[in-house]
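Only one protein chain is missing; all other protein chains are in place.
Right, chain A next:
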Amino acid sequence: MTSVALLGQILDHANRADPYPLYAELRRTPVVRDESGPYLVSTYWEIHSLLRDPRVSSDIRNLAPEAKTGPGTEDPDLPPSFIRLDPPDHDRLRRLIMRTYGPPHSPRRVYGLHGEISGIVSGLIDRFQGRGQIDLVDDFSYPFPVTVICRLLGVPQEDEQRFHGWADTVATAIEPPVGTPEEQEAHWRSIREAHHQLAGYLSGLIEQRRRAPREDMISALATDRGADENPMSLPEMLSNLTLLLIAGHETTVNLITNGMLTLLRHPDTLKQLRTDPDLVIPLVEELLRFEPPVQLLPERTTLDDIEIAGTTIPQGASLWLVPASGNRDPQRFPEPDRFIPDRPDNQHFGFGSGIHNCIGSPLARLEAQTALAELVRRLDNPRLVEDPPPYRHNAALRGPQHLPIAFDGLSR
């Protein structure tokens, strides 16, 4: 098997605005080893099958140390969060979270936020009043999901400001390090510091809610007896709550920003959405296929040799799946490079697939649907100021750093 040098180009910020030609090149060989080490899998059916293959591990402790992509977003003093574990530990934690978050035990948790989400969206858009231009990221996409997560978890409104600060800092650990060694060290120090403050804050909140539970998720987690299994320990709660916070933060931002960018590049679709707001439901699915916030899934390991598409990935290999490439695989999606807002049979990898399938998907869908429909309804004659916009560094969680949008006025 030949190895390729595509990963370097994919990670290269110069290609961030349009990585899709690189993915197309990658797909010519469904499974390849990159010269930098990891095995890259880029075609739909192969990704689909590896995401369901019990020989593939997500446990961070199985990963060769040199295969780690960075110091990571997790607090080293806490146990791994459930996405970095395999069954049975993963399953137990995921079940415990789902008991408080989704059906059958808590079927109304996300749906119940409907009204609040609309209110937050309207409130943020109202603040555009009197302006001719906004930065969608700073003015909308960024503040929006954190506010929602705070409401979901039960972070009191008066603490939201502090909470935003820690969350922002912790989330920057996702970005690759930049600057001099001293600057990088300072960067990590600030992240560790934010982790500790966040953990301290959350412990206090958990303790409070344990004594006086409310209708929120932290109360539910803190008081859950776990049915027939061990309830979450405090350290487990801290690492998993931090994960929920980061995951709910870094991905929805990109989903909404990519969404507006795509709509502004497809003015006919934008017009269509204005007259038919229900189009937003399939449209968000197509967005998740066409411009998924999570482009790469690195940091998986093979527990055994796996033969796939004529190639054997050896045991212990570092495996990188490229769902954003699978989403554009012509073997699976007709005309994959076209944005078709009502595309039928759209089983994309926008939320991953298999046992680690994103638990936040119902919330993310609701947030993106509400936000995009409302932005499109209220902004008069919106247009891109810059195309492509500047992108953030991260290649795995890809999205614009800023998205300046000009508009003529605001509808009620």
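Annotations for the structure displayed:
By definition in this document, a contact is a pair of C-beta atoms (placed from the backbone, for glycine too) under 8 Å apart; a residue touches a chain by one contact, two chains touch by 3 or more; residues count from 1.
Basically, contacts and distances are computed from a predicted model.
Protein name for the hidden chain, per its UniProt entry and selected from "FAD-dependent oxidoreductase", "Permease IIC component", "ABC transporter substrate-binding protein" or "Ech hydrogenase-like complex small subunit [Ni-Fe]": "FAD-dependent oxidoreductase".
Taking the complete complex into account, A:D53 is the one of A:D53, A:E160 or A:D342 that touches the chain left out.
The residue touching the chain not shown here, chosen from A:D159, A:D278, A:D304 or A:D337, is A:D304.
Listed by residue number, the positions of chain A touching the unshown chain are 49, 52-57, 59, 86-88, 91, 303-305, 315, 354-355.
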